[in-house]
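Written out below as structure tokens is the structure these notes cover.
Every protein chain of the complex appears in place save one, which is left out.
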Amino acid sequence: MNNQIDQKLTMSQRKIKMEKFINFCGEKFLLCITALSLITLLFIFFFIIKDALPFFQDQGFKEFFTSTHWYPSAAEPEYGAVSIFYGTFMVTLGSAVFAVPLGITAAVCLSDVLPFKLRQFVKPIIELLAAIPSVAYGFFALVILAPLMQNHGGLLLSSMIWLIMVPTAGIILYVGYFSLPDKILHKKPLALSLGLVGIAIAFFIIKAIADKLYGIQIDSGTNTLNVSLILGIMALPTIVSVAEDAVQACGRELREGSYALGATRAETMVKTIIPAASGGIMAAIILGVMRAVGETMVVWMASGNTGRIPEPWYNVLSPVRTMTASIAGDMGEAARNTNRYHVLFALALTLLVLTFVINLISQYVVNRQRKKLGK
Amino acid sequence: MSTQKLTKDFIFDNKKTHLSFKDFSVYYGDFQAVKGVSGAFPEKTVTAIIGPSGCGKSTLLRSINRMNDLIPVCHTSGSMIYEGLDIYGERMDVVKLRQRIGMVFQKPNAFPKSIFDNIAYGPRLMGIKNKAELNEIVEKSLTQAAIWDEVKDRLHKNALGMSGGQQQRLCLARALAVEPDILLMDEPTSALDPKATAKIEDLICELKEKYTIVIVTHNMQQAARISDLTAFMYEGNMVEFDTTDKIFTNPSMKQTEEYITGRFG
Partner (left out) sequence: MLDHSFTGMGFISVGLMGVVLLVILLPIVYRGAQAYIFTETIEHRRFQNEKFQRGDAQELAEEYRAVKAARLPVYEAIEKFEAKKREWPKDKKREFRSELKAVKKALHHLLGPAPGEKTPVLMRQQFGQTRWDRAQVKLHEVLYREDWVEDPTGQTKELVQVFVPRVDLFKGTELEPMFEYTEKNVELMLRPKLTFYWQFLIDRSYDAHFFGGIGPEVRGTLLLTLGAIVFAIPFGIIAAIYLCEYAKPSKTVHVLRSCINTLAGVPSIVFGLFGLAFFLNTLKLTESKSVLAGSMTLSLMILPTIIRASEEAIMAVPFAYKEASMGLGAGKWRTICKVILPAALPGILTGIVLSMGRAAGETAPIIFTAAVSVGDKLPLTEAFFAPSQALPWNIYNLCSEHEAVDSIRHVQYGMVFTLIAMVLLLNMLAIVFRARLHSKTKGV
């Protein structure tokens, strides 16, 4: 019947050996290609260190890590990078302030609270936010946001405060109103008047803050606040999607168990799910922050690139300079194999080590979380 | 062909033994899923393996064409003899073995390809490239699986567009296309509705004219309806292996009787 089909079921010794050999080679070949990422990583470290070393050999570590004087192109160059580290730190912290509360709230609500239909709309929003290239964000920060801040800074700040504070105050009042003791709550007029007083107080507090901010004149639109805002927006998609995954990974059993004990949805979330997903949420924050640390274009274009620690140190309205922007901006002017060239590699090395450590921490956190849920 | 001496030797309808196993065990890591079972499948008969979930019946079936190789921690001991050769012998060509011992799985697992490509997958693996020949094989297999009339007009449509029952018959046809000797079926109707189940059962009865069929099922009525021989397994042991009539009317072991009368499992 099937003439073409070889009926012999066994293989010759030689064929077995051949097959084993081919399989072995194939697998090793695949392994080699997979190892490309390892090799790349090693090469990156090697080449960055190689070009950073001459700087440290020549100048030592002390000045680089302790001084705030960054004048690499002066006649007597100074290479104190502290103000640059501080700029990166400030910008990153600022972006986290914007992105973390919003991102975590959005993630938790997306996975547990909001109706399914709305979620279908939100996913594309997050994807779009993630897809927009960093240079486009930088363009927005420099060309649209910066002039706006410079010319209408007070207005912008105060309306931002209104936008954020009013809903927050609304929620606080709402929760506060219903957590009044039952005795008061049952006396309608008293409760209502208390509520009104609360609203009035909240209104005046917000108005006072907003008015104060309204009076502020922003000298330069390219400043920490601008960059932090944009970086925060850029970090949002990462935070939301990773945190949402973590929250979703908690599984139905946990939720149903909590509901079965009579917990409300909010209680379930605050007391059960968020603690269970805390590792993943942590990882989300770390990854989001890492995006802000490593981002180049936005900070280069819109941070003002001033290598000084702002006065006072918390002044978010003054320009700063970050590691990434220094590398991008100065490399074009640094002649090869000069100290000015090598110091930029030293900056890159610092950046690389920093992100490497953060990454290791996040991987550790994620793995621990996985084990916790997988037990 | 086999010269193996079985613990419980019997001859069914004077048919020769097609495949036999002796003291055969399967381990998943430390766990012994099949515990030193012995038996034989005569040619051109339907043998049903029944037993409660987790009794090792699927494991035994899947080790017949070495599908358990896909699970890294799985290893075996004892012998499994097919055509005088130990299936687990060092020189066994697994690829050829699987072509000779076909398998139909629990859930219909048609590839996300056209119906034609699904059937032609096996023959193509064996190096048949000729279009006419492939056409012939496809038509023949589909006819054998009693599905040709339903699909002949849409051979080049995605197979996943068919109903579950059709898909399962397609999988059967796909297994038949490589012209195996033995057909292993792992609960082939568990995911199907009664009507589709009946169709598959009819098919099995027709196919046993040509093939040796081993079917794992947890549906005792099904086993009684279609099989000639029945093996009852419990906790990795083969409790009883006899003609279906005997098992279902006069089992010799107490456990078998209890299972068949529905007292456990």
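Letters A and B name the chains as they come in the text, with residue numbers starting at 1 for each one.
Assume a residue touches a chain if its C-beta (ideal position, glycine included) is under 8 Å from a C-beta of that chain, and two chains touch if they have at least 3 such contacts.
Since this is a predicted model, take the numbers as computed values, not measurements.
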**OP:** Can you pull out the displayed chains that the omitted chain is in contact with?
**Re:** A, B
Subject >> Candidates B:V37, B:A175 or B:M238 - the one touching the absent chain >> reply: B:A175
Original post:
Among A:L53, A:L102 or A:A249, which residue is in contact with the omitted chain in the full complex?
Top reply: A:L102
Subject >> Given A:M149, A:A246, A:M269 or A:V320, the one touching the chain that is not displayed >> reply: A:M269
Original post:
Of A:L53, A:V82, A:V97 or A:L114, which one is in contact with the hidden chain?
Top reply: A:L114
Subject >> Residues belonging to chain B that touch the chain removed from view >> reply: 65, 67, 70, 72, 95-99, 102-103, 105, 107, 109-113, 121-122, 125-126, 158-162, 171, 174-175, 178
Original post:
So that we can see where the missing chain sits, which residues of chain A does it touch?
Top reply: 26-27, 30-31, 33-38, 40-41, 43-44, 47-48, 50-51, 102, 105-106, 108-110, 113-114, 118, 122, 125-129, 131-140, 142-144, 167, 170-171, 174-175, 178, 233, 236, 240, 264-267, 269, 287, 290, 293-297, 300-301, 324, 327-328, 331-332, 336, 344-345, 348, 351-352, 355-356, 358-360, 362-363
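By definition in this document, only the chains that are shown with their structure count from here on.
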**OP:** Would you pull the chain B residues touching chain A in the complex into a rising list?
**Re:** 82-83, 85, 89-93, 96-97, 99-100, 126-128, 178-179
Original post:
Taking the complex as given, what residues does chain A use to touch chain B?
Top reply: 1-2, 4-6, 8-13, 16
